[in-house]
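For this view, one protein chain was removed and the others were kept in their places.
After this line comes chain A, so read on.
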Amino acid sequence: MKENDVILRTVTRVVVFIILTFGVELFLSGHHNPGGGFVGGLVLSSALVLLYVVFDIETVHQGVPFDFRKIAAFGAMVSLLSGTAAAVLGKPFLSQGFGYFDLPIFGLTELATVTIFEAGVALTVIGTVVTIILSISKDV
């Protein structure tokens, strides 16, 4: 994009943070309400894709120097291992547990192992979406 896109760039700088926050919010709310790792991951990756569209690939790579293919593989592995952990502990594969903990700032908080699984899903989605977009863009 060689046109004068000052407005797009300025807006993006702000909007990316809104999208990222919204993505995290969706991810966390997924435990009891609509949302979760898949949708959260999609929203998070849309922020990255917006960055790639507005700025060029090299610039974004300086800020986010990850191999997204590896992120996808890592995410899938995290999900799988969280299920395997249950099997190692003698429960059926993919069993999840939760408990209430008194944390310093948050107060009484529910912590669940399914969050680990969902985090893996989110990472897989981010990695896959960005990889797809990047490989499409390279051909042109």
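As a working rule, contacts are C-beta pairs under 8 Å (C-beta built on N, C-alpha and C of every residue); 3 or more make two chains touch, one makes a residue touch a chain; residues count from 1.
Keep in mind that, in the parts below, contacts and distances are computed from a predicted model.
Engineer: The complex has one chain missing from view, so what does its UniProt entry call it, picking from "histidine kinase", "Cytochrome b", "Multisubunit sodium/proton antiporter, MrpD subunit (TC 2.A.63.1)" or "2-oxoglutarate ferredoxin oxidoreductase subunit alpha"?
Structural biologist: Cross-referencing UniProt, the chain left out corresponds to "Multisubunit sodium/proton antiporter, MrpD subunit (TC 2.A.63.1)".
Engineer: Using the touch definition from the top, which of A:Leu8, A:Ala73 or A:Ile116 touches the missing chain?
Structural biologist: A:Ala73
Engineer: Please identify, in ascending order, the residues of chain A that touch the omitted chain?
Structural biologist: 69-70, 73-74, 76-77, 80-81, 83-84, 86-87, 91-96
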